[in-house]
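Worksheet: the structure to be examined is printed underneath.
Heads up, one of the protein chains got dropped from this complex, but the rest are sitting where they should.
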Amino acid sequence: MNGENLIFANGLGMIRGARVLFGDVSLAAQPGEAIVLRGSNGAGKTTLLRILAGLTQPAAGDVTRVADVHWLGHRDGLKPHESPVEHLGLWAQAWGGGAVEPVIERMGLTRPKDVPASLLSAGQRRRTALGRLLLVERPIWLLDEPFSALDTNGRDLLLELIAQHRASGGAVIAAIHGEAGFEASGEVAL
Amino acid sequence: MSAAPIRAAFVQAFREAWAGGAGVLLPASFFAGAAMLVPFAVGSDSAQLAAIGGGVLWVALALASLVTMERLFQADLEDGALDLWVQADAPLSAIAAAKVAAHWLVSGLPLALLSPLLGLMLQMEPDRLPSAMLAYGIGGLAFFLWGAFGAALSATVRRGGLLIALIALPFYVPTAIFGAMSLQAEVPLPLIETLFLSAATLFSLAVAPFGIAAALRLAAD
Partner (left out) sequence: MAILSAFANPHRFMALSKALLPWLGVSAAVLIAYSIWQGLYVLPPETYQGDSARIMIVHVPAAWLSMSAYMGMALASLVWFVWRHEIADVAAKSIAAFGAGYTAICLATGAIWGKPTWGTWFQWDDARMVSVLVLFFVYVGYIALRAAMDTRQKAARAGAILAMVGAINVPIIKFSVDIWASLHQDASVIRLDGPAMSADYLVPLLLGALGHTLLFTALVLVAMRAEVRLRRADALLMRRMVGA
């Protein structure tokens, strides 16, 4: 492991109840890299990502984050009465981020931008959540099943965002079922 | 670290609680309904009602504060917003305090504002009603803080409402005692009793947010 890593983890282990999810996982991501987490349902991909994000405490091992993290869980984080504009505006305010309108436009949410989240489709909610990644620049993206609920357009859009993020020196660690659709720098199997 | 996430947490919690009106109307209706049941249960004798009216409203206030708690953090946990707040660049205890404050403004303060009306119906002395309203406002905030602590600890528990009550009710005792004392004092606006009541609320303001924050980290884990 060298000093160029944006994030690295050593000997991560996790126990749930009386069950070992994983025993000894190490990984590192450098600028421009994308790492894909593989494993069947219940193997602990989400838990590993949450440990990397600092949300969950590992039973063993440690994580070092050199740069800021964007976390995108499989739940979108939208409140039922929040429209995409309100949601992104709120987090732009909380994070000291930039303008919301360009993000809305980029994510293809111009039409439903004032519709409360409870009335949006799953794909539209997903796009809103992905929009948070663009509000402020954070070098590490941790994505849990980011393609779920997205249509072909949305999928292409996300691939484009990931490519751009990597080109500008960011790193991506994602749990993905099936085709990644981008060239992974490494895989971690659980 | 900055104050922006704390403000945003307040705005979001206020907006969600306010939206649709249920956040105001349901607790207020519950509060009034619980108070309405009392004359049926204890009899219509005016002197008896006058003696217990203020205390009855304390009990109704405690219960009304609990009924709104179950979804307070559980909803954040289920829709994923909790992850974002736990990661925000501000102390989680301050964010938690902001959320509880917003929740109290929408669901707790109206109960205090409603109390003079219910107090009149329960034969409380009219010149006591303004100071009683103040007491219900101050004490209600303590109820909401400890209720939120119970709610944060039970956030991962399905149908955790009863567990919230079990955890929070012992912590309601000082507020109930000082609150009732302030109503029974000899003068309408008793300084000492109000100070005791405020001290209990300040104490919960100083302790509960840290407990809530620790419990929320656990819920997100």
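When the chains are written out, they are named A and B in that same order, and each has its own residue count from 1.
The rule is simple: a residue touches a chain if its C-beta (ideal position, glycine included) is under 8 Å from a C-beta of that chain, and two chains touch if they have at least 3 such contacts.
Quick caveat: nothing in here was measured; it's all calculated off a predicted structure.
Annotation: of B:Gln12, B:Ser107 or B:Ser154, B:Ser154 touches the absent chain (contact as defined above). Among A:Ala59, A:Val115, A:Ala163 or A:Leu190, only A:Ala59 touches the chain left out of the display.
Mapped onto chain B, the interface with the missing chain covers residues 149, 153-154, 156-157, 160, 163, 166-167, 169-171, 173-174, 177-178, 181, 196, 200, 203, 207-208, 211, 214-215, 218, 221. One chain is missing from the display, and on chain A it is touched by residues 11, 13-20, 23-24, 59-61.
Note that in this section only the chains that are shown with their structure count from here on.
Between the Cα centres of chain A and chain B there is a gap of 36 Å. By the touch rule above, chain B contacts chain A in their complex via residues 2, 4-5, 7-9, 11-12, 15-16, 19-20, 75, 78-81, 83-84, 86-89, 220-221.
Here chain A touches chain B in the complex through residues 50, 53-57, 69, 71, 73-82, 86, 90-91, 93-96, going by the rule given at the top.
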